[in-house]
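The structure is given below, and queries will be raised subsequently.
What you see is the complex with one protein chain gone and the rest in place.
Letters are used for the chains, namely A and B, taken in the order the chains are written, and counting of residues starts over at 1 for each.
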Amino acid sequence: MTAWRLTEDAPPPEDGMETSGEPRRRRSSTRLLVVAATVLLTLVGAGGLAIARSGAIFAERPEGCVKPDRTMQLYAVELPKDGTQIRLGYGTSPQTASYPGPTMEMMEGECVAITLHNLVPAATLEQLRTNPAHPLGVSLHVHGVKYTQLSDGTVQSGSFVPPGESRTYTWYAQPRNKKTGSPGTAGYWWYHDHVVGGPHGTQGLGAGLFGGLVVRRPGDPKPDRTYTVVFGDRQSINLRRGAATDTCDAQNPQPGPTCLVARKGEKVEFIVVGIGNDMHTFHLHGHSWADTRTGTVSNGEPFADGVPIIDNKPLGPGDSFGFQVAAGDSVGPGHWMLHCHMQFHSDGGMSTMLHVLDESGAMPPGHDHSHPATAAGAGATTGQHQHN
Amino acid sequence: MTAWRLTEDAPPPEDGMETSGEPRRRRSSTRLLVVAATVLLTLVGAGGLAIARSGAIFAERPEGCVKPDRTMQLYAVELPKDGTQIRLGYGTSPQTASYPGPTMEMMEGECVAITLHNLVPAATLEQLRTNPAHPLGVSLHVHGVKYTQLSDGTVQSGSFVPPGESRTYTWYAQPRNKKTGSPGTAGYWWYHDHVVGGPHGTQGLGAGLFGGLVVRRPGDPKPDRTYTVVFGDRQSINLRRGAATDTCDAQNPQPGPTCLVARKGEKVEFIVVGIGNDMHTFHLHGHSWADTRTGTVSNGEPFADGVPIIDNKPLGPGDSFGFQVAAGDSVGPGHWMLHCHMQFHSDGGMSTMLHVLDESGAMPPGHDHSHPATAAGAGATTGQHQHN
Partner (left out) sequence: MTAWRLTEDAPPPEDGMETSGEPRRRRSSTRLLVVAATVLLTLVGAGGLAIARSGAIFAERPEGCVKPDRTMQLYAVELPKDGTQIRLGYGTSPQTASYPGPTMEMMEGECVAITLHNLVPAATLEQLRTNPAHPLGVSLHVHGVKYTQLSDGTVQSGSFVPPGESRTYTWYAQPRNKKTGSPGTAGYWWYHDHVVGGPHGTQGLGAGLFGGLVVRRPGDPKPDRTYTVVFGDRQSINLRRGAATDTCDAQNPQPGPTCLVARKGEKVEFIVVGIGNDMHTFHLHGHSWADTRTGTVSNGEPFADGVPIIDNKPLGPGDSFGFQVAAGDSVGPGHWMLHCHMQFHSDGGMSTMLHVLDESGAMPPGHDHSHPATAAGAGATTGQHQHN
């Protein structure tokens, strides 16, 4: 039998110090509790792993989510290798899996149940794990929104999916609550694997198991386009190593993971995520934004004047932020660079473009005399140019 | 005799540029001052060191502190080695010294006089110094609050403590002042040595001479528990290298420096500090906070809607931030990971747990089938389990 008293924070209160004990444990004398405890703890460190999957007692849904408003299916699949690099992706169908995975959107107050199907071959997961004692599986760990231990997506909580199996994760976009002090969950977030290769999913992240999430609050400005850009070390933006592997056709850009296009005046939303081991600094030419929850300030907000306006923001692994800009506002159409401002990262290819077309959808000609062959004539066609 | 004129910022005003001179020096023509100066300057760089300790003229107390409201004793002592690594700690008694040192709490408006006693053997300080010309001593340098040169804790200002000696440092939690434009000093701060080993206290910091400080403003929300977590390179959280050296007993967690426990609904306050050479990103599972001074937003604040909500925050050496969360709000009890999101840091052990018990102080059983032996029965006891 294990029982314990929740007493004092360590180190214990010290003699001769009037203050230090205070902030650690308030009213300890009246709160010296004798606790009947049934404590099952599992610490996951460099050493031991707890392989545990069922959860009879922990709640399935976070408080406030009576039942999911929506359900969706998500598939973790192996994608074609990038050279020798194993690539994995999430998709709402096995055929459409990609890295980043699908960008998710929720409204505060919503609750979503996502069933993750692990289609990644066990042999692939074996190749990726760094410790033979580590279990095989993929998971879904999300930032920002609420979930119980059963949807934590970690090994230690048992909330992962072995090869060939499925598991349902419940996410709740808890709204702001003045009574409990909850600030709400509206924001720019992301989701990712936390299991592949080791207890922090380092190999799953490196292979591509991540995606963007935006939680909106009623009244938030709505974008015309959303792009999720992920900065990872030795990987470039969205795991594409610069222009060489960029899928953006310079003569006919079709919006895609590394092909960012908008017409002038469109509200373009960026979801920016950091993964891996390094810091990055996200810089966008010609555009800036307010360092607020949405990147914008609206009419009459009393704090609008005090908020920093930025065009460059540091970004570490696990960080995510987002913002909306009016494409080409004041600066006009053009090919606006978007890059990590760490020079050896940008020089190494961590750089792409936001292509801003004019209001009619055309790019003004003439800025580039070295490529006259690309100065195609104007004209309309309904043929859609497909890109891979 | 040394005299000088405080004239222009360098580089001097340039011809042909209407603007550039302006922001550097305003109204320079009317402010071209002839100054009677007695200037004693000491620049501490890679090269020379100024060993100076007495200060006859500089004020002892910062303006606004008429006399200290409180006094306390603080001891710098050598602790048992961690392998071959020398460990030092601050304590309000020699017996209770630890790393981090005691968490301090002040209210805006308060002034505290702290007498630091250097009990660290001179031989130990000699081992730690990198330059034989560097003086032996420890100091107390604090972030955020006010202090004069005599309490700066640096070698160059002479405000350090040789072995066996004592020195009193005066800290003033200056309140916000609309007249002078002072924003106040309420916030999450830290204190540390600035002298051991070299002019920036690098060896003192690495050995453990640091602690958290919170300055509250009247009306700020009060926490039920406060934990100070310090991220240092190659050191893991609070200099403990992950679960292997974690003092948290998984079956009977007692709150301590790396054993973070709370009951559901308790207001848990984190003071997060970065030391060393590396960036880190602090991530807490299942909980998020507002990126404000306190981590919270309260009723009716007009900026509440624009503030980013985060669950991951970059943290460099010298940075400190803090916040309060309601433990387990919406997400329920559980073992909620808290780790650096830089993958090689978390994989290396920079990871621990916030153990959230239910309202009665128990952890719901059943999430971990692999450790049935730890499924202790329920029951009450008044026996307190002690941990080292």
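Criterion: a residue touches a chain if its C-beta (ideal position, glycine included) is under 8 Å from a C-beta of that chain, and two chains touch if they have at least 3 such contacts.
Model, not experiment: these values are computed from the prediction.
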Given B:154, B:288 or B:352, the one touching the chain that is not displayed: B:154
Touch list for subunit B against the chain that is not drawn: 1-12, 14-26, 31, 33-48, 50-59, 62-64, 141, 143-144, 146-150, 152, 154, 156-158, 172, 174, 176, 178, 180-187, 198-200, 202, 205-206, 217, 274-279, 291-294, 297, 301-304, 307, 314-321
Chain not shown, touching residues in subunit A: 70, 72-74, 91-93, 96, 98, 102-106, 112, 214, 221-227, 241-244, 246-248, 250-257, 259, 261, 263, 269, 279-281, 283, 285-286, 288-290, 296-299, 302-314, 324, 326, 329-337, 339, 341-349, 351-353, 355, 357, 360-371, 374-385, 387
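We adopt the following convention: only the chains that are shown with their structure count from here on.
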Whole-Å gap separating subunit A and subunit B, where each centre is the average of the chain's CA atoms: 29
